[in-house]
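Note that this complex is displayed minus one protein chain, with the remaining chains in position.
This part shows chain A:
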């Protein structure tokens, strides 16, 4: 690849003609994708690794976010000398369809009307996101992936990859994820969506250019944030400690530190995320059921692929608990796929996959052949 190839590098954006046929019927055209690449694509294109991001993350996996100036969200995992070594691998991370960081989503202007799509944006699925990523890889000249790696919703995409494109991926890493959304997962998401839609500023999704449903989205984030942490973690961090005061106020200010923390999380979130995107992406996750897409038997999803798999769960993750990973492992075994699995111990609940974990790094490095 030539050094001045505009397809490669940080903060890339492409408008592909499409059309992208969608699981829900209909097609998306054109397809906008914001992405970043790291490292150098081998002449045979054989060293490409796709990183799939979680619900509210973005394409800035290892590069600084230009809007916030903050470092990438997974720099301990992806970078020079890291388990996903950008000195060896050509790493691609793209903003998922439906999101609001530059890829097609409800905030994108509909070329047919000249106004943002809003709720007329088609409902997309995890598999649609994956098909969109495949279109990007076609554009980048990447046929086959050395590996696809993701945590949480990124893990769902990673699982969907070998099921959708069995010959395009050699290895799959799925961290803190599941092959389907449980009733409890859907329930928490529905709380978040209802909070957004109950905000009078939501206006059926047509709030662009007006006040945004920030209060509703903040509540949605607060509820979701609780599911990312463990009870023990919350207790250790906050307990019943009061926020900058000596005694309870017998009112409804944020007396407790945990209240203040959650309010901050909610407010910080609305600055960086579009409420409609939150509706669309949580919907995509709720609709995800990889077994259902393959005749009700999860093993069938993996019968065509020759990929090898590594799964990691965390013992305090109650959002996507270990038993969800074990169900995937069992299906992979039944399909005869080479699979490794480990449950790691962490006090941090679901969020553990985003934190620096030497054990997680060791397993991924070992699996990627970058260990020792």
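Note that in this section a contact is a pair of C-beta atoms (placed from the backbone, for glycine too) under 8 Å apart; a residue touches a chain by one contact, two chains touch by 3 or more; residues count from 1.
Definition applied: contacts and distances are computed from a predicted model.
Chemist: Per UniProt, what's the omitted chain called: "Radical SAM core domain-containing protein", "YceI family protein", "Methionine biosynthesis protein MetW" or "FeoB-associated Cys-rich membrane protein"?
Modeler: "Methionine biosynthesis protein MetW"
Chemist: Hey, which of A:65, A:257 or A:333 is the one touching the hidden chain?
Modeler: Spelled out, the listed residue whose C-beta touches the missing chain is A:333.
Chemist: Touching the hidden chain in the complete assembly: which of A:23, A:206, A:292 or A:343 does that?
Modeler: Candidates A:23, A:206, A:292 or A:343; residue touching the omitted chain: A:343.
Chemist: Identify the residues of chain A touching the omitted chain, counting contacts across the whole complex.
Modeler: Listed in rising order, the touching residues are 308, 310, 326, 329-330, 333-334, 336, 338-345, 359, 362-363, 365-367, 369, 371-372.
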